[in-house]
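A protein chain is absent from this complex, but the other protein chains hold their places.
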Amino acid sequence: MSNAVSALQGRTAPGEVTIREAGLRGMIILRGDLADKKLRKVCADVTSVKFPDQGQANSEGDKGLCWMSPDELLVLVPYTEAADAIAKIDAKLAGTHYLAENVSDARAVILVEGAFCRDVIAKLAPADLHPDSFKPGDFRRTRLGQVAAAFWMRDEDTFEVICFRSVAEYTFDLLAMSAKSGEVGHFA
Amino acid sequence: MSTRLAGQGRLINKDKAVSFTFNGKHLRGFEGDTLASALLANDQMLMGRSFKYHRPRGVVASGAEEPNGLVNLGTGAAFEPNARVTTTELFDGLTAQSQNHWPSLEFDVGAINTHLSRFLPAGFYYKMFMYPRSFWKHVYEPIIRQSAGLGKAPKDRDQDTYEHFHCSVDVMVVGGGIAGLAAAKAAGERGARVLLVEQTADWGGRAVVDTPEIDGVSAEGWINSTVQALEKMPNVDLRLRCMGAGVYDHGYTLAYERLTDHAPDLGGPRHRLWRVRAKQIVTATGAIERPLSFAANDLPGVMLASAVRDYVVNFGVSIGDRTVVVTNNDDAYRTAIILKSAGLDVPLIVDARAQAEGDLIDQARGLGIRIEMGKGIAKVKGGKRVTGVALCAQAGEGAVLEEIACDCVAMSGGWSPVVHLWSHCGGKLNWDADQVMFRPDPERAPSGADGEGFVITAGIANGHLFTAEAISDGWAAGRAAAKAAGHTKRGAQAPMGEDAFEGPISPVWLMPQGANHALRSKAWLDFQNDVKVSDVQLAAQEGFESVEHTKRYTTLGMATDQGKLSNINGLAILSQSLNADIPNVGTTTFRPPYTPISMSSIAGAAKGDLFQPVRKTPVSDWSNANGADNEPVGQWRRPFAYVRDGESVHDAVNREVKNTRENLGLLDASTLGKLIVKGPDAGKFLDMMYTNMMSTLPIGKCRYGLMCSENGFLSDDGVVVRMSEDTWLCHTTTGGAESIHAHMEDWLQCEWWDWKVYVANVTEQYAQIAVVGPNARKLLRKLGGMDVSAEALPFMQWREGKIGDFDARVFRISFSGELSYEIAVPAGQGAAFWSALMEAGQEFGIMPYGTETLHILRAEKGFIMIGDETDGTVIPQDLNLQWALSKKKEDYLGKRAHLRSHMADPERWKLVGLETVDGSVLPDGAYAIADGDNANGQRNTQGRVTSTYYSANLERGIAMGLVLKGPERMGEVIEFNKVDGTTVPTKIVDPVFYDKEGEKQNV
Partner (left out) sequence: MLILHCPCCGVDADETDLHAGGQAHLKREGPGSSDDDFEDYLFMRENPKGVHFERWRHVYGCGKWFHAARCTSTLEVFGTYPAQTLEPPQEIKDKISAKRPGWSWGTFQ
């Protein structure tokens, strides 16, 4: 564990909107019956956040739950707690049909922080990011430029973006470029 | 001469002079000028040469429809060809060069073509260049290439940046004239999310020049107050210099915003491509004035009547001192009135109508302007500039009644609504015979996902030429669009416009009506591509009756303006020639974009390093810093070899191949796909996915598996690992990581959705490193951690534990035939793990190796590679892999297909090893020749090379290939062809070239 580094090791592109790789984050794919009480309970145990509805993400610091699909969640925990969290899930869900895999190292988390963060994302993703349509708590899986990504708004001025580790550099550079080229003003 | 007027020019700021150059000449204009108005203010009427005849060309329009005024703009990394002078806003330091002439704009050798025009009629290219056939390649094509194209291609990399912007709106309004503004306001007031785009730099469209009254105030006053009101509405976004470029299915719309073309010093992106999803689109795109077809109507100084007054009112530029107005409608009288009021001379208005009455006519008459009814222009006099016109009877054949000196001709053949955006996605048109125009048919609007129309056209674009109806139509369109998008709040009343009374237009397609051939062959339709009335008539005569065929035969409307001025006139001439009605001839297809948009705006951010994603493994940075010569594998860049100083790539490969067999090699195999398959039905599912049995694989063991598509062809292979009672790990090829994951999800979701199986793609969770060679075990022992002895970890088994202090899964598998461990560590530890291996391995002769060495090592062992030995037509039986086809299983993907007659054919080509008799390396993809020819006269073949390499271990070329009945022909020598036409004698051998007993991997 001592040797672990995140994809971009905290790289930052400061500006009016700052792009910052979040460093090591714990992430677990959890597939199963999202209506199952045991599953919901263990999710609450390991993250302490409310269970998300379809298309939502609830997060608090490094912990959170993101609704990925009708039978999949992304469980967010501190990096060092991922193995323990999986052990808890395994213990709780033993005997049921589920899958829990640590994907902390398979992905990168990039933060987009600043006033026109919506514009930065809207230049890259074919999604409706109007404040009436996409609010803090909403979670969207789509594309950023040419790669798959998911994002949600932690607050009005912050997006958290998740992409695959292999394209972390591309995604970071794309976001940095988008931020550097300034505000569009459509949502203002 | 054209010059600047005192006291005119609503768009220019005379306090702010701007300097620019044209063909190296230093000129001055004002802030607010377009390049066209600034050139005209400097009496630079001649701006370019036409495409075919190199005729002198001056500006003819004042907007996006301009066909003539095209220039090379800027230099070096800011260079852009074919910029329209009418839509290029002037800025300090602008440089422009005219196009399509040599040696100079004023004296152009190519202008000889105009004298040869008799020999260059419509379809000239098709007629001339057919024969003799051999001339095409050596004579015609080089000449045509030499003269092709107007502007020059840029030579330098574009210095600017570009971006996209995605948004979803309720109502997108295209066009910021009075109809568009009214539409945006009506929709905005009703609560809709509105995007209003206007292609020019200011609001108001034609109304600011033609100055009607709206709601009791001047048009300009109404426009200003409406724009202010819209700017205050938080749900409305207004964008100037932003053109609605195209309307596509389901309301997807492109808009092209030019952010810094008018002010390059602003910084930031140059263009922004808006990718809008609109519930409703209002096209308030206005109309374009039509030229009239009379002889020499292409001379510089002959312009659209509306453009002539635009230059006076907007830019304070007079085109000439004496302007003859020629028209078939009342609107052009506005030009005469404005010119006269500006103190310029209008010697004559030539009105082709037998008679007409209207307020504007009265007003012109009141100003003392001479009006000749029922007359036409027989021809325009002049060379590089208009010097006069010859008057004739419109009803006659062109007998000259009188010659009148002038230096400008302002023509108007009526107005054509801009129906492009309406039509892009299937909106249909009606011919309005009274107004002589095609206009949108609201009953046949483009339909969207719900089957209902999603485009509403408004204002002049909808055929409402008069202010009162145009503005109320715009307002109604905005209200209807908002309602269709679900917004029904109450808003203000419709604005009221006032109009002068105008008499009806009369169609005039040729002037004079009975013009003889000499006149018709000088009456231009398409100014840029030099298509004349006579050309379209010739096309019709030669049988090109479809308007689409005529377009291509004559090149009418194929210039950069895409026929904005010429199409309606051209198809009217065609319909007359065919004795058909105009609506029966129809229009050519309107395709996006409305005017050309920059290629870079389409690319957006995707240029330079961001052109496409490059995927990196945790080891990529190390590899790139240590001599990696990369090859693309999908979006990955994998080291082909690690090249040392002084080595060629080939040297490096040979060194890596030998070292891995003799000492120790290290391969970054992280790109291999890794899929977790878990659940009570996972074994059953994998038995369907793989041709061999996976459900029986014991925990802790590995098994090589094959996958076929449902039609039996090999699609992927890899080692499957049993992790626990209900969990398997499936390795796929690098290319298969995403596709095999998708393949599994497809079958689970769509066929066996009641099976309890979950799949997760964990490819990128792990860095996977192959430690390969006789010293592999020594290295792992040195690092410490788990027991990697032959007893504790036998071949084709795996264990989880520690290697050194790294969390590792160690798979005892081999794709090289050597003692080999593939070790997966979490990707975050990958770089450190690789470095630890490299450091500890020094004493064992460790060297990293690349994909070429991987390929050679596996080929020496006769292991197949998906994509080399397979190409989507190869089945496992072809590769002698029958052993991997389970006979116990009732079913698996591909099993039924293998029974099809062609699959079971004993004549299929099968895998063998190939050794050239002379030891050389066979060309990749070479075919083995057979006796005789096939039905097409081609040489028969009996096999082909699938993999071929130089083996440094065997010191000779080795290859694998598929050969007819190959396994039965061991030792036979057959011939493979080479590109130079010779052949190579090659012996059919066993595909295992090295360590046939497999002793080295199992130690």
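As written, the chains take the letters A and B, and residue 1 is the first residue of each chain.
What we mean here is this: contacts are C-beta pairs under 8 Å (C-beta built on N, C-alpha and C of every residue); 3 or more make two chains touch, one makes a residue touch a chain.
All figures in this text were calculated on a predicted structure; none of them were measured in a lab.
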Among shown chains, those touching the left-out chain: A, B
Residue in contact with the excluded chain [from B:Ala17, B:Met128, B:Ala449 or B:Ala792]: B:Ala449
Hidden partner chain, touching residue among B:Gln749, B:Ser789, B:Gln882 or B:Asn940: B:Gln749
Residue in contact with the excluded chain [from B:Glu791, B:Glu890, B:Asp931 or B:Asp980]: B:Glu890
Option from B:Lys127, B:Arg900, B:Arg939 or B:Lys978 whose C-beta touches the chain left out: B:Arg900
Residue touching the undisplayed chain, where the options are B:Lys152, B:His250 or B:Arg944: B:His250
Absent chain, residues of chain A that touch it: 54-55, 68-70, 72, 126, 140-143, 148
Missing-partner contacts on chain B, residue numbers: 248-252, 277, 447-451, 710-711, 742, 745-746, 749-751, 753, 890-891, 895-897, 899-900
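Following the convention adopted for this analysis, only the chains that are shown with their structure count from here on.
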Touching residues on chain A, where the partner in the complex is chain B: 1-7, 24, 29, 31-32, 71, 97-99, 101-107, 119, 122-130, 132-133, 145-147, 164-171, 173-174, 177-178, 181-182, 184-186
Residue ranges of chain B in contact with chain A within the complex: 161, 163-168, 193, 195, 237, 268-269, 272, 275, 277, 604-606, 609-610, 612-618, 635-636, 676, 678-680, 756, 758-760, 762-766, 805-807, 826-829, 831-833
